[in-house]
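Heads up, one of the protein chains got dropped from this complex, but the rest are sitting where they should.
This part shows chain A:
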């Protein structure tokens, strides 16, 4: 460690800058009169598309009706959230695709607006996923900061458990019999190998039967284990998934493990999709795209190929107009149907919630499988927990993002029910002073390399029954709303969505004739599907996706990151665990 030395050169005078009075905003230059592609809305899909097109050589004009980036997946401050809710509820154009925004801020003076970054559609990033590869290939990752997320909790029988997902954990767990360990391992092996030729027949026979039936018949797993596989590891948004869906979901988790370290997922600091959108927009700008916020599309005339904006300015477009449904012009007629709903409940609580995070981390996932809540939920409730270390809220606070694809009143009830369980859980765990209190030596497994890694998960998730909290949890903000999307749960974006407007060829058909619409953020809690949609839109415009981000970054001086450490984990290099041999 470097010794600390007194040093004159570092005595820094913080520059306190007095307020500058009387400086007029400079007059803006007018927007370019021509472009190849106009994109309206700076959500993640649109931003990836803008960057891909700009690097391919198209002249892109990318606008957003709002004064901030991110559109449907923006990361907002408290003041922006307030304005957003008002706009959603009065049906302002620019906010379509959302409804029933309910906001409650009990102690307004306790929230300093700019200390918060609240995601409209939070997501987690699997370490092995197409978005992650794209972040690297496009160099966009350089603009962002990523942190690991290890803990996937499942709520079951009134308790929180942490899924045993690594081989070490399974081997060293004391609550499982040897036979059941072996079955679980066998199952995981099959997950990784189901597409090998020797498993073809097995897979084809069972592919379409319910995943739960298949794993319980074939591997004799307990219903709790099955729930964990399905809803925690697999993050399935609905019950009754097929075997192939289940297998691919669990595989997504397993193959992401140990890519960067012993965790399956990551998230971008300071905000999820909202930050990543900004990264891609910057990349697009670097490649020559023009950006203008606060600029709403009023109409597009396909005959003259002219788009008109609300401020009266016009631009001629040689190729296509792509628009997020949220920013469709007033009076539009061709916005694709959005038949699927996501209900979201976002809260800021006055608790660090560190009890839920893995050592050194600041975020976790909690899932409530179907029928696990007093509301008798038909669909799972998924929640992302973001502590202050994520840069999204101040110290000793935490943001909880709950969501479900259950519709309407039922969806809202399920979310409230899940929220109550989370409240009970965090109060109990924090009153106990965290996990350490009840652990005896037999709950802690010592690994071969001397590291202590596993603690008894059942004990940790001790039932809430009979627990009466001494204190109440303070909610600083509660926001509930419904979002609509064209993407079916588990579905992949379909080209038909983009084609709809194009087919509509009769005249007098609104201000959005021939506008290609994107499909709004999907119900998926990971980033899966985002790159696929951007690629589809790209092919639609360019003709094929062969050169999608096929960029040779010349300026690419070897990007060394200061004094290098062996591990990907910049701040904590020693954490790394050797992989255990995969053997049955």
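By our rule, contacts are C-beta pairs under 8 Å (C-beta built on N, C-alpha and C of every residue); 3 or more make two chains touch, one makes a residue touch a chain; residues count from 1.
Quick note on the criterion: contacts and distances are computed from a predicted model.
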Name of the absent chain as recorded in UniProt (options "RNA polymerase II transcription factor B subunit 3", "DEKNAAC100056", "small monomeric GTPase" or "G9825 protein"): "DEKNAAC100056"
Given A:95, A:253 or A:291, the one touching the chain that is not displayed: A:291
Residue touching the undisplayed chain, where the options are A:93, A:121, A:148 or A:417: A:148
Absent-chain contact - pick from A:31, A:53, A:250 or A:516: A:31
Chain A, residues in touch with the chain not shown (by the definition above): 1-4, 7, 9-10, 12-20, 23-26, 28-29, 31, 68-69, 132, 135-136, 139, 141-148, 258-261, 266, 269-270, 275, 278-279, 281-282, 285-288, 290-293, 295, 360-362, 389-390, 449, 554-555, 557, 559, 561-564, 566-579
